[in-house]
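Now for chain A:
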Amino acid sequence: MSGPTYNFAYLDEQTKRMIRRAILKAIAVPGYQVPFASREMPMPYGWGTGGVQVTAAILGPDDVLKVIDQGSDDTTNAVSIRKFFAKTAGVRTTTCTTEATVIQTRHRIPEAPLGEGQVLVYQVPIPEPLRFLEPRETETRRMHALAEYGLIHVKLYEDIARHGHIATTYAYPVQVDGRYVMDPSPTPKFDNPKMNDCAALQLFGAGREKRIYAIPPHTTVVSLDFDDHPFERYRFDAPCALCGATDSYLDEVITDDEGGRMFACSDTDYCEKRRATNRDDAVPGNGPGAPAMDAASR
Partner candidate 1 sequence: MKQIAHDQPLLVAEGLSKWYGRQIGCRDVSLALYEGEVLAVAGESGSGKTTLLQLLSGQLEPTAGRVLYRMRDGVTRELAALGQAERRFLFRTDWGYVHQDPVLGLRMAVSAGANVGERLMAVGWRHYGRIRGTASSWLDRVEIDRSRIDDAPITYSGGMRQRLQIARNLITQPRLVFMDEPTGGLDVSVQARLLDLVRGLVAELGLAVIVVTHDLAVARLLSHRIMVMKGGEAIETGLTDQVLDDPHEPYTQLLVSSILPP
Partner candidate 2 sequence: MHMQGGARLPVVSGVAFAVRPGECVVLAGPSGVGKSSILRMIYGSYRCDRGHILVRNGDVTIDVAAAEPRQIIALRRHLIGYVSQFLRALPRVTTIDVVAEPIVTVGVSREEARRRAAELLRRVNIPERLLGLPPATFSGGEQQRVNIARGFLPDLPVLLLDEPTASLDAVNRAAVVDLIAEKKRQGTAIIAVVHDDDVRAAIADTIIDISRFASAA
């Protein structure tokens, strides 16, 4: 491959300016979906084109980039996006959460607390939280404008009526700064409390739907619920099979073709760090006493 044929971070400067304007507006109106002229990216929709454009617009030469997909640094999607920016922007990349200045994520918020100066960029497939019940975009926009959010509770009502509890476990709707109701992208609701009063800037990019929205640092983010069915964080009730953590979000990993499985941290960086610093606590492998599926929500 010869020379730097790409502009810094792939997008041209005009496009980046356009996206930055959208981002600034999104920060100024927390939770509000700002339309932007989403570009064709060298990857298909659904692979994080929204997040990639946001990252490209905010990335500087001194930034350190981390990319995770379902909490993991080493899945195809995470690896290729990391490579993409290493090649087009020449920025340093890392898997370490605390070391990164920009973290692009799909479906998770890292376990390690984020700090000032960090930016979390979410890849968003469907930005409209009201779409489930109201397919008309003109109508949902009007509802946002007038803060008519009864419909969100209709969805939660349906959950309780059908399942006896709020069964929405991901993309759980939140209200930002007491105003806009927002879809936090398909992160598990376990991560919702991390969005509240977060020290880092959170940006959301939806490429196919051409929307950008944001939560500025230290903004109040409330998960919607009913008085008699309050929001509950959900986590599979077991320690991580690899690092023994009892406070992290777990993935179910199938280990053989006879029903064997284990539960391990979905945040690979978190899990690896714990194992490195605290080898003695590690629980090796998957014992016969693996927790059964009926260990319901805490």
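A word on the picks: all candidates are chains of the complex that A comes from, given by their letters.
Rule of thumb we're sticking to: a residue touches a chain if its C-beta (ideal position, glycine included) is under 8 Å from a C-beta of that chain, and two chains touch if they have at least 3 such contacts; residues count from 1.
Everything quoted here is computed from the prediction, not taken from an experiment.
Q: Which of the candidates 1 or 2 touches chain A in this complex?
A: Only one candidate touches chain A in this complex, namely 1.
Q: Give every residue of chain A touching candidate 1 within the complex, in rising order.
A: 133, 142, 146, 148, 150-151, 153-154, 157-158, 160-162, 225-229
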